Structure formats: C-alpha cells, structure tokens
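Left out: one protein chain. Kept in place: all the others.
Residue numbering begins at 1 within each chain, and the chains themselves are lettered A and B in the order written.
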Amino acid sequence: MKIARAKIYFLLALLVSFAVWYWIPMDQYVREIILTIGINIILAVSLNLVNGHTGQFSIGHAGFMAIGAYLSAWLTTVAVPAWWPNLDISDGSLTGTLVFLGAMLAGALLAALAGLAIGIPTLRLRGDYLAIATLGFGEIIRVVIQNTDVVGGSRGFSVNNGYTTIFWTFLFAAVTIYVVANLVNSAYGRGFVAVRDDEVAAESIGVNTTKYKVIAFVLAAFFAGIAGGLYAHFKQYLHPDGFNFLKSIEVVVMVILGGMGSTFGVIAAAVVLSLLPEALRFIPQAYERLFGLQLPHLIDDLLKNRMLIYSILLIILMLTRPQGLFGGMSGRPALLFKKKTPRADGLAS
Amino acid sequence: MDSLLELRDCTMQFGGLTALSKLSLQIGPRDLVGLIGPNGAGKTTVFNIITGIYEPTSGTIQFNGQSLVGRKASAIAARGVARTFQNIRLFASLTVYDNVRAAFTMHLKHGIAHALWRGGSFRKEEDEIRDQVLDILKIFRLEELRDVECKSLSYGDQRRLEIVRALATRPKLLLLDEPAAGMNPREKEELMELIQFVKEKYQIAVLLVEHDMKVVMGICMRVSVLDYGVKIAEGTPAEVRTNPEVIEAYLGQETPAA
Partner (left out) sequence: MDQFLQQLINGLSLGSIYALIALGYTMVYGVLRFINFAHGDVFMLGAYVGLYSGRYLSGKLQAEPSVLLAVSVLAISMTVCAIVGVVIERLAYAPLRSRPRLTVLITAIGVSLFLEYGGQQFFGAGPHFFEPILPSYEMHTGALRVTSNQLVVLSVTVVLLISLTFIVLKTKMGTAMRALSFNPTAASLMGINNNVVISFTFGLGSALAAAAGILWAINYPSINPLMGLLPGIKAFVAAVLGGIGNIPGAALGGLILGVTETLVVGYSDRLHIPPSYRDAVAFVVLIVILLFKPSGLLGKSSSEKV
C-alpha cells in the first residue's frame, strides 16, 4: 500500500547513509560528493512537490535555498558570536550543533515565509506566466542579497563552521522524502494531484486549489531552506551568483529527468546529476587508460562545459522522452506530457 | 415549499454577449428538475454561475438560505453543490479508487499536520475513507475496476465514475451536465434508473441539463426551457412539450427525439 512506501524510503535512506558511512573510505573528495548528493535530493524532492505532484511550474527554487543559506550562515557566523561571545559553538561541540540546528530551522522558516508571501499572489497565474513570475522573484531575492552588506553582498560571505555532516544531510533528506511522499499519498494529498490533473474538477469536489498550491509551495520552500542551510555550512562560502536562475534550472532538470511526480525518479535523477560532473571529468581519463590516447582537445573541452551538456540533455529529453526516466511508472506524472493538446499551429496532429 | 436553490434575475454578460438574461429558477430539496434548450441557450452557463466558475453580472443565488455569489467554487462545493461536466473531467492520472478518494478531502477531519504525523487517529480516518470509497464503488458497480487508471475506462464507465465522484462529496444538490451524451439507448435507460436511484438513496435534489428528450421527459418532475439565455417556458414535461414557444425555439433543429 502506498502509505508504507514512504516508510520504506525513509528506512532505505537511513540504511544507505549507514552503509555509506561505514564502508566507503571517507576522504575529502568522496565526502563532498556524498554531501552534494544529499543536498540535491532535498532540493529535487521538495521542488517535485510543486512542479511534479501539483503541476505548478516554478523555476525560482534557488531563491528559497539562498534565504535558508544566508540566514543560517549569518546566525552562526555573525549573530550568535556577537550576542553570546563566550559561547563555545565550535564544530563538534554540543552547543555548536544546537546552534547549527536552530539556525537551519530559522533559515527554513524564513524561506517558508517567503514562499507564502510569494506564493499567494503568484500561484494565481498559469503555466508560462507562473514560471516567469517565480523566475522574477528568484532574481529579486538574489539582487536583494547582493545588496545586503551584512552578508557580504557581491563580495561573498565566509561561513565560520562546517557543521554539515553526512549524518545530518541524509537525515534531513530522509525527512524530506518521508514528508513529501507521505503527504502526497494520503487522502489529503490526493488533492495535490487533483489540482495538477484538472483544476476545475478539483474545485468542483471541494478542493481549494489555491490553498493546495500555496501549501505545496511553502513546504517546498521550507525544505529548500534546509538544503540551503546545509549547503552554507558545507561549502562555507556563499555568493549570490551561486543562487541565480541557473541554479534553479539545475534543480528543475533533476525533476524533469527523474519524471515529474515520481519521488523515486527524482531521487535517482538527483544522484545521477550530482555525479555527472565527476563522470564527465572521468571520461577523458578512462579514454586515455583504455586507448592510450588523449581525447581530442575539443571533446575534452566540451565535457568540461557542464551547462552545455545539461542543455543538450534537456533538449534531447524533451524531444524523445519528456516524461523523464521514471515518469509514468510510479505515480502517473506522464500525464503532463502525454496529453495531446490542439496543435499550436492549428494543424491536425 | 422551501427552495433549496433559488436563482433570482440572474444575468450573465461576457463583454458584449449576454449569455443569461434575468433568469429565475427554484429547486426544492427533493426535486428532479430538467433544464433544456437549443445549443448555445446558456444551460452550462447556468451551472457555471451556480458552482462559482463565473460570477453573475447581476442577480442573486441562494442555496439553503445563503448567497453563493462571489464565493470560490470549492467553497460552494463544500456547501453541498456537486456537478458533472459536459466534457468528462476526471483526474486522468489517478485510478478509479483515487478519483473517488480525492472527493473525500473536503470532509477530512484531519489536516496537513496529521497527514505528516500519521498517528492512530489519522490511520483510523484513512481506513474509514477507504471503506466509504469501496462502499460507494460497490453500489455503482465500479468496485472491480478500482485500481484501473480511469483513462482506460469505457465512456459509460467514465460518466458513471464522474457521477460517483460527485456523490462522494455528500451533496444536497447534484448538477448533471448532459450525462446521456454519447450513450446508446440501453445505456440511457440505465442512466435514467441511476439518476432516480441516486435521488432516492441519497435524498438529494438533481438539476439535469440534457438534450435527449426521452431522458428528460422520463424522469424530470419539472422542466425549464432556455433559449438565448432567457427562460421561455416552465412546467411539467407534458406541458412544456406542447408549448408553442418551445417548439418554435427548436424549429430548424432536429425535432426533439420523442
């Protein structure tokens, strides 16, 4: 039964984290990849609630991540040391961990609040307009941060302590998955899918479409804020340019690749796309080892251009398999793409 | 008779087009009323202003003594007005079971917090809902199809499912928009039985828009006739059928199937 599936994900996530922690030799490089995967999972699963399950195309997710990142970073690096200068909040200390968690929560809550403020007016819009509006808000957030000196603005912001650990990251990832999957599969959660499939019909059975859209949006923003907080205390350096439209697109690509509305699919896509840069880096080496030759410089260069690869991936995906890898298997998000609409040029299809 | 639904002088204008003109209508809590008229007469518009998809340009709509005008469609549905659509609007990616289950969100005692927490009382409510969904599916002979994706259903089954979904909201008034469209005579017979069964079992009022005169004359207590947004006749099926204005409105169209 579907309700049990969320529990399975949760246990799986815990198991995977344990296995990873136990068996994989933890050098810096591997650790960074794993943390990136965890954070991307949180971003992808949360965005999927809005874009996939509820069918609202939002492309400003990075803005919420930024809010979570910057607020939590400011709290741990500027505010708390200023308010309680004698407090030991170093990495690994109990108080440090508590402050970290508190800061993360604060960041996530502010992000959720922003989600509410932005969602209520914006979610009235449809399709293209909604996308552009969310894009616009994402950029506004970025510009505001860029102009906020307290957090470094365009100079960047250094974060004191790297509290983020694999444990915390995967714990929050598991929580995100659990919350989203559970919510959507409950009777209450069927409302989200109803909104996606047919808003007019949903309203006719008493589903307040605006309320559902806003709830999805706010929840997604909350978890994006969590991801931001984890990110801030992992990379320990923040810059507004890292939270621009392109970052939002990266998350959108994960959701599309995985299959909008498929929780399992977007998790898989998040993993794949987190590993992609490494894989791309690996190809020239593998080629050399296999054939004893160096890849033509042009191809080597191309492979390093991650966004170029993404763009080609997106185009090919849309032309050949728009429902993503897992769309249409678990969950039935393929609807968003399989439905034939009257051809835009008026000709019979 | 205390009316359940009362429209008074409702006018609906879309820019320069007047779809409805000073329409008044009354439906009692146990009525089965038909709404007929040539194509484009404004019948679906009537449904749309009742259910809140459009707001009437002027006029009042009272349901159970409270005004519906200006309310959100979902709020109106929550008050007990359910409907089906001319072009079937099911939740295509959901199964039969889930389509009906979605209709129960309105009456949930638990909100989002419980969906997340999944405590004992949450599970109990989910089980109750499950039972209720299966019950209603059984009554309408859709239980066997419950895990089928509704887009694979036959046309007749889809129509039935849409009605079942509407009923699952426990309405006091059910609006059916051309439910017999595309059905063969046998299916229409079953539909007529279904509608009367629904009305009796659930003790609700039904407002029916329909082109097929056999269906309308067969089950409706009263019929209102619309033409170009104006009510031109009202009465029992027999009265309306012989009304010269009604006949004239249909002139030039296919003679109503007797």
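Please note the rule applied: a residue touches a chain if its C-beta (ideal position, glycine included) is under 8 Å from a C-beta of that chain, and two chains touch if they have at least 3 such contacts.
The structure displayed is predicted, hence computed values, not measured ones.
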Listed residues A:A73, A:A131, A:V151 or A:A216, member touching the removed chain:
A:A131
Considering the complete complex, of B:T44, B:S93 or B:T169, the missing chain is touched by B:T44
Residues of chain A (touch criterion as defined above) contacting the omitted chain:
57, 121-122, 125, 127-129, 131-133, 135-137, 139-140, 143-144, 146-147, 200, 245-246, 249, 252, 256, 301-302, 305, 307-308, 310-315, 318-319, 322, 336-337, 339-347, 349
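The definition used in the following text is that only the chains that are shown with their structure count from here on.
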Chain A touches which residues of chain B in the complex?
51-53, 72-75, 77-78, 82-83, 85, 89-94, 98, 101-106, 108, 110-112, 114-116, 118, 122, 125-126, 129, 149, 165-166, 168-169
Residue numbers of chain A touching chain B in their complex, please.
3, 179, 182-183, 186-191, 193-194, 196-198, 200-210, 215, 261, 331-335, 339
